[in-house]
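Every protein chain but one is kept in place in this view of the complex.
Note that the chains take the letters A and B in the order they are written out, and that residue 1 is the start of every chain.
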Amino acid sequence: MGGGITLNHFLVLSLIIFSLGLFTVLTRRNAIGILMGVELILNSANINYLAFAFYGGGKYDGQIFAIFVIMLAAAEAVIGLAVVLAIYQNFKTIDVDAAETLRG
Amino acid sequence: MDHPIAVTFIRLIVALPLAGAAINFIAGAWLQKTFGKRAISFLGCGVVIAAFILAVRAFIAMIAIPPENRFMLDDLWKWFDVGGLNLDIAFWLDPLSMVMTLIVTGVGGLIHIYSIGYMHDDDGYWRFFGWLNLFTFAMLVLVLGDNLWLMFVGWEGVGLCSFALIGFWYKVTANTTAGNKAFIVNRIGDLAFVIALYSLFAGLQSIGHATLVTREVARYAPGLAGTALNFAGYQSAYPLVGFVTLLMFIGATGKSAQIPLYVWLPDAMAGPTPVSALIHAATMVTAGVYMVARLNFLFSMSPFTMGVIAVAGGLTALFAATIGVAQTDIKKVLAYSTVSQLGYMFAALGVGAYAAGVFHLMTHAFFKACLFLGAGSVIHAMGGEQDMRKMGGLRHKMPVTFVTFMAATLAISGVPPFAGFMSKDEIIWQAISHGHPVVWAMLLIGAGITVFYMFRQVYMTFFGEFRGTHEQEHHVHESPPSMANVLIALGALSVVGGLVMIPEFIVTFKPFEDFLDPVFSSEVTRRITEAGIHSHATEAAFGFVTFTVVVIGWLVADLMYQQQKLNPARFSQMFGGVPYEWVYNKYYVDEFYNRVIIQPYMFATRALAWFDSNIIDGVVNLAARIIVFLSWLSGLFDHYVVDGLVNFTSNLTLDVGGRLRRLQTGSINGYLYGILAAVMLILLVRAVVRA
Partner (left out) sequence: MLAQVIFYALAALTVGSAALVAFSRNIVYSTFALLGAFMGAVGIYILLAADFVAMVQLLVYVGGILVLTIFAVMLTAGIGDVKVSNRAVGTGPAIVVAGVVAIVMLYAVMRTQWHQAAAFTPAPTTYAIGNAFLGDYVLPFEVASLVLLAALIGAIVISRHEVRE
């Protein structure tokens, strides 16, 4: 890559997205919002992997792992959304604060 | 004695009265109801008469055998074989037991027949004959038992039947109390007897011949001559034989009403008169005499005991005679007379005149039974009245009773040639002959007093004016044949019964003594019996002295009661009437016993009962209370400590759970923070650890 774009650039990018994703997870009341935050975090991880793959000498182990991450993200999103829909059926809302029947 | 003839009929003699008793007790009430009293009469009398017939046949067979072999043994079965003691149920017929069997079944049979008439109106007829039969059985076991233990079984059996028959009319408490008295006083004697048996067996065992079979004891007894009394391992200085015989005599005093255990006999007059005649005159009370005679070989070995017996017998003879003088109840006079006459028998045995003692036993059975049954006849005629002061002049209304009564009185007084003269005279002579002047004196004076009170009784009852009520006077009648015939039979025996052993100074004719000789043939006994004065002249002189005393006694009675020349009241008022009071109240012996023995005993009983209920029960209750207290403590422990622990645990759990529960906020937001924190922590730890 030319133009002085170093590994650090990508890493910083990835950490910014990570932080934003973390913030989303911690603050959202909407269940789907939380899931979106999780997607962001996963994406930032992917960027990280690929950056290291690229700047590590063109080996593609990172890319394979990134594919795995994507696949797992998909699986998790499926389950998560199924659960969200189930919660909606039961509580008529997807406000996570309302789903506190397990409160001790 | 060592080779007895084995026979099998003796068991029948014993079994017949037993069968009679069994049937009477089991089916008697039904038989009486269905067939009437006749059936019971046949059954009750029949068995005893049958036994008598068998006894006579045995006697006839026995005299056919030479004297040294007159021993028959009927061995039924092995009784027990325990710890060296090997006894059989076996019956031993020798001259002595032959005589006793004849008396028991013969006189007993006559009294059974008499009872048919006397108990005629009683509803408990079957019960009476049942007990009478059972008594006969027990008495036969006593005299025929071949070992001392079997004899003791009979001994106890007659005691039981005596108790039952004295209290026969049990609805009157006084009768049952008299029965109790008889049984309890007997028991005291029985205790001494049992201890004697144990000691005898122990002694025999220590010399290597452990047995209680009488003939074997006779054989081995001499070996006990030097044995000392062994008291629980402590060797004392007293001879064993002396101890054994003394205790046996104490047993005899209980059964045969001697001093000090005679007190039950006068009270026993509460029973029906046939009972008094049979048990308390002819048979049961003679058991003691029989026992001493049977064990003569043992008694002869102990001069001390012989002395005790002689003195006790003499003393009883005199003492009881004096009490008889003041009695007003016709049966009480005869009761004390019996005690007195038994004293004569024991005195005879004590001085060594065994045959004379047994002879007097036989003659006494005849005339005393006759006297009692005669008295019963009088009571029956007087409608139950027994006070002689209300009688009088009965000889006209009751001739048979009068004649037989008179005959028996002459016999007991010792008037020749009546039976009593033969036996009593012999005893009195033997007392002085064997060198016991004091005993002789007691017996002599006793004879005089005997004549006096007997004739007093005759004069008061049969002579003079009738002193009773008008109804009684009309009611007086002679007894029915069943009773009268028996009186005649016994009266006849009182007359001629003594002719089998005539005093030597008159003529030498003693088949009775010769018959009994094999029984008294052990060395020690022979030494005693053959000692003594053999001079006929001396015997005649003393016989004359005795006769004089008898005449004097009769004279006094005649003057007082027949000719009314001497006033009896003068004598009773003598010395302020105090001696008379004492004699009339039997010297207050019963009261003395009550104060000295019975009341302390009852006190001790009450004290022990108090001890038991207060202290022992108190201890038990205390133990219970302690346990209750301990369990209360334990309950406290359980309640506070154990439960506390459990509750504490559960409270702790609840508390901690309550606190931990708050972690479950239900807030997903919070959970996410939690996850984040945990992940950070893990990463940190891993980073640090790697570093």
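Keep in mind that, in the parts below, contacts are C-beta pairs under 8 Å (C-beta built on N, C-alpha and C of every residue); 3 or more make two chains touch, one makes a residue touch a chain.
Computed from a prediction, not measured in an experiment: that's the story for all the values here.
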For subunit A, the residues touching the chain missing from this view: 1-5, 7-13, 15-24, 26-30, 32-33, 35-37, 39-40, 43, 46-47, 50-51, 53-58, 60-61, 63-64, 66-68, 70-79, 81-86, 88-90, 92-95, 97
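Definition applied: only the chains that are shown with their structure count from here on.
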Euclidean distance of C-alpha centroids - subunit A vs subunit B, Å: 123
Parts of subunit A lying in touch with subunit B, wherever the complex brings them together: 22, 25-27, 29, 31, 34, 96-97, 99-104
Of all residues in subunit B, those that touch subunit A in their complex: 660-669, 672-673, 676
